[in-house]
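Left out: one protein chain. Kept in place: all the others.
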Amino acid sequence: MVQMTMIEAIASAMDNAMAADEKVIVFGEDVGFFGGVFRCTAGLQKKYGSNRCFDTPISELGIVGAAIGMAAYGLKPCIEIQFADYMYPAYDQLVSESARLRYRSAGQFTCPMVVRMPTGGGIFGGQTHSQSPEALFTHVAGLKTVVPSNPRDAKGLLIAAIEDPDPVIFLEPKRLYNGPFDGHHTRAVTPWKKHALGEVDDGYFTLPLGRAKIHKEGSAVTILAYGTMVHVAEATLVETGIEGEIIDLRTLSPLDLDTIAQSVEKTGRCVVVHEATLTCGFGAELAALVQEHCFYHLEKPVMRVTGWDTPYPHAQEWDYFPGPKRLGRALIETMEV
Amino acid sequence: MVQMTMIEAIASAMDNAMAADEKVIVFGEDVGFFGGVFRCTAGLQKKYGSNRCFDTPISELGIVGAAIGMAAYGLKPCIEIQFADYMYPAYDQLVSESARLRYRSAGQFTCPMVVRMPTGGGIFGGQTHSQSPEALFTHVAGLKTVVPSNPRDAKGLLIAAIEDPDPVIFLEPKRLYNGPFDGHHTRAVTPWKKHALGEVDDGYFTLPLGRAKIHKEGSAVTILAYGTMVHVAEATLVETGIEGEIIDLRTLSPLDLDTIAQSVEKTGRCVVVHEATLTCGFGAELAALVQEHCFYHLEKPVMRVTGWDTPYPHAQEWDYFPGPKRLGRALIETMEV
Amino acid sequence: MSDNCENKHLELHIPEPEWRPGDTPDFSNVVIPKAGSVLRPPVDVDAQDIRDLAYTIIRVLDKNGNAVGDWGGLLGDEELIAGLRHMMTLRSYDARMQLAQRQGKTSFYMQHLGEEAISCAFGKALNKGDMNFPTYRQAGLLIADDYPLVDMMCQTFSNTGDPLKGRQMPVFYSARDHGFFSISGNLATQYIQAVGWAMASAISHDTKIAAAWVGDGATAENDFHAALVFASTYRAPVVLNVVNNQWAISTFQGVALGESGTFAARGHGFGIPSLRVDGNDYLAVYAVAKWAVERARANLGPTLVEYVTYRAGGHSTSDDPAAYRPKSESEQWPLGDPVLRLKNHLITKGAWSEERHEQAEAEILEIIMTAQKQAESLGTLNGDKIPSAHNIFEDVYARMPAHLRRQRQQCGV
Partner (left out) sequence: MSDNCENKHLELHIPEPEWRPGDTPDFSNVVIPKAGSVLRPPVDVDAQDIRDLAYTIIRVLDKNGNAVGDWGGLLGDEELIAGLRHMMTLRSYDARMQLAQRQGKTSFYMQHLGEEAISCAFGKALNKGDMNFPTYRQAGLLIADDYPLVDMMCQTFSNTGDPLKGRQMPVFYSARDHGFFSISGNLATQYIQAVGWAMASAISHDTKIAAAWVGDGATAENDFHAALVFASTYRAPVVLNVVNNQWAISTFQGVALGESGTFAARGHGFGIPSLRVDGNDYLAVYAVAKWAVERARANLGPTLVEYVTYRAGGHSTSDDPAAYRPKSESEQWPLGDPVLRLKNHLITKGAWSEERHEQAEAEILEIIMTAQKQAESLGTLNGDKIPSAHNIFEDVYARMPAHLRRQRQQCGV
């Protein structure tokens, strides 16, 4: 066990995967010599050569499109989109191509690749460095979507994603890179290096895709969260004193509905929280599923605490970000008899 | 009043808008001399000249990107994407640019444009001529999304969309172009020319965006539908004898939540139906909203009847399409005490 | 900024084809370089030294049916006869499938009429293991590689024998073992994938190369640019093919071409050797393909090839070209018919005759009819022998996740 930041854990995942399988290659904008603007690929080019880790032109379409061709050839590309906000130029390749290749060729061609991208706000990145586009992937059949909330999960899930025979979108909440940010932007964040979840096995290991984790057990209300919001939820429970259960979804698609349903059947109350805009966000799917599968257990409607239905603003970031105050209000409302 | 197909109604909308305002221009792939692969722009180039109606290179990004520049200049482009399945190359321009221009420039620049695209299945178009990507637009703040279900609405809503000061995505269910297809693919469809909703005012008129219409009143259950599914719902009610209320949403964003809530409060039951894939489809948002706003009126969970979470298949189209049989089963289940 | 404004008013230029229905096309002012007049450079030539090859047309077969110049002489009579048979087979196959569509046996069809030489000849320039990333108008690659006609038909009919299980529209074949990548309905997307595949081969120190395909119209797409950028940057072992058949549905090539001169010239801005070839000349297509393939195989990087041809038929069975171009344009088209030209060449050489040609035509029709019978015994789209609905849910992922199992159950399959 070594203490790692989430950045180091992600780099370690790629390092281990590249060492284990020479078919694994890494590329993207600034990921080569420089090691990525967030340093997630630091050291890989030096260790594995520029044949297996290299810089690309600034063309997200090119990065994803080339990766699809490589995956069809038999390699296992693990590529970086510098910010999730910049995946749109590649969206056609992701949706129309990577997600459907196995299907439309009846398994003749497949697309084992991982698309890593930093997501979410909290760094004063404004509307083009803060987005959480997960719902744009979960709506697409053929893609898997993963969002880790800590270094250990990030590493185990990323190696599992690289091993996976299908395309996996791997969303990295950038506000968590250095520590478990809980929405209190004026307080210092405990660095991962001093946090239990920063203890990560140095070697090769996987955590299964498609399984949620009960981050904190409780009986009063179920909070469905992923990424940064797991820590916001934790802080909110401490502050409100509510005995809630936090489920860290980890994989959004395919979703671990059983774990969710079990929890809501126990608590009878459910709040969903995410940073993305409300309308048609992933929280809509969660609310729809929970009311469908746990209808007779629900004491209260499922509430959603999310980013507003606006672009992500720069200066007013903390009025936009769904922090402990807003989540707390929703929890209290949901706890009313 | 003239009898029109939906194609003619759409053409007539553009014709009237172009006649009324010379800032309105029309372009897209094959829309000029030929009048569009579905003939929706037939006659416009001849009447208004190729300066105002012209063919473009096959670049959806170019079409939308150029339209944004034109709208910022002060024109009102009404552009065609040949099939909604081909909007992905332009998705970045739609999401990152058209939807945010007013916001990020604090109103200095605006983007009054309409993006028309045929959507939906039922024509053996396979996975690249059948998609219903509405949720990919409704998730995006700054866009409006409209789906007409008949010629009269199509015309009035399209003119309103062209008048609108913001970007509007105008989705045309292609299976409705010639008649109110109800999902019974082996039966002939009554042509619009013989249908009450095919009676359309020849001149300039608008129908307000953001207002749903009660397509059929009823008290037993609320069916939330749009586009082709309005007619599928109608057929299903006839066949099951259920006294359901069909709400034709017409505009998905901004949504007419009041009309929906009033109906569900009356009926206590709600089924949502759409062609798009289930997970994170627009039905998820509808179910989430209905359970949130009508929780104490609901006798049963909101059910969703949708396309499966797979690409749209070619040969098995009628096993994929959510027709009257599947909707009927859901209604019956929802009606159980 | 100054506010000097005494300027004339601007006008938008809208490209228009020379002829519309009712006009009489006249190609007499189109310059067609003489067969044999373009020299064949060595494959390791510098791109900048052969810029002129993007503005000419490389041709081998002259008016009299002789093969002339540097680019000829690569194929023996047997190979040429095989090539002729491939083109004839493709044409005959197309005619039958077009008819089958009209008879309601399937939903849609797209033919190659006039463009047969391109995919048939190109296919012969590749090695086993190389990979094409085709559009919907390169079925000649399959035919020239002896892919079973019955399988092609089963795909077209979406029947129980369909290798793609009914999931894809007709003609969107996929045949991995024949170096034929799964066709996408989205134009141009496969162009950059071909570059990626070629890069993967180079990364793996393999010897395989890739070939990308796109139409004149689809060169305007994003993926075309990404492919040129990546191919140029990484010197990917790929042949970048542009089939310029003059039309993109109803839109003439001038709309995509703009002021460019030629599509081949688009390669120049990327330092990619770019050649323009007579696409209706089997020998020229083969020779240029071979040249480009050799370059790629020798690790010299990408080549862009524009095939000048003409889409003699409708865009698809959903299209009627009489609505936007003169009916006679196709006959007036100055590069002739690829089947006829190769036939005449072989006859001129004494390797073929009218009789053998007729006989071959009959044989081929027979082969196709037999295959069609076999394919139809496995069903057609309008019958009830289509692939089962459980195929909707399979192959979305390698392993079916719980929610799809649930949905499959709801579907009752």
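By written order: A, B and C. Residues from 1 in each chain.
The criterion applied here is as follows: contacts are C-beta pairs under 8 Å (C-beta built on N, C-alpha and C of every residue); 3 or more make two chains touch, one makes a residue touch a chain.
None of the values given here were measured: they were computed from a predicted structure.
Undergrad: Have a look at C:64, C:103, C:207 or C:377 and name the one touching the chain we're not showing.
TA: Within the whole complex, the residue contacting the unshown chain is C:207.
Undergrad: Which one touches the absent chain: B:43, B:254 or B:268?
TA: Once the missing chain is taken into account, the touching residue is B:254.
Undergrad: Could you tell me which of C:299, C:328 or C:377 touches the chain that is not displayed?
TA: C:299
Undergrad: Hey, which of B:11, B:37 or B:75 is the one touching the hidden chain?
TA: B:75
Undergrad: Considering the whole complex, not just the chains shown, which residues of chain B touch the missing one?
TA: The list for chain B reads 25, 51-52, 56-57, 59, 61-62, 65-70, 72-75, 89, 92-93, 96-97, 101-110, 141-142, 144, 165-166, 210, 254-255, 257-258.
Undergrad: On chain C, where is the contact patch with the chain that was removed from view?
TA: Missing-chain contacts on chain C: residues 1-5, 7-15, 47-48, 123-124, 126-130, 144-145, 178-179, 199, 201-203, 205-207, 209, 220, 222, 224-226, 229, 231-237, 254-261, 265-272, 297-299, 301.
Undergrad: What is the set of chain A residues that contact the non-displayed chain in the whole complex?
TA: 29-30, 32-34, 37, 50-51, 54-59, 61-62, 85-86, 88-89, 124-129, 278-279, 308-311, 313-316, 319-320, 326
Keep this in mind: only the chains that are shown with their structure count from here on.
Undergrad: Using C-alpha centroids, which chain lies at the maximum separation from chain C?
TA: Using the mean of the C-alpha atoms as each chain's centre, the farthest one from chain C is A.
Undergrad: Name the most central chain, where centre means the mean of Cα atoms.
TA: B
Undergrad: Counting in whole Å, what is the centre-to-centre distance of chain A and chain C, each centre being its mean C-alpha position?
TA: One centre to the other, that is 41 Å.
Undergrad: Note the residues in chain B that touch 2 or more other chains, in rising order.
TA: Each of 85, 88-89, 127-128, 279, 308-311 in chain B touches at least two other chains.
Undergrad: Give the residues of chain C that touch two or more other chains, as numbers and ranges in rising order.
TA: Where chain C meets two or more other chains at a single residue, that happens at 167-168, 172, 184, 186, 222, 396, 403.
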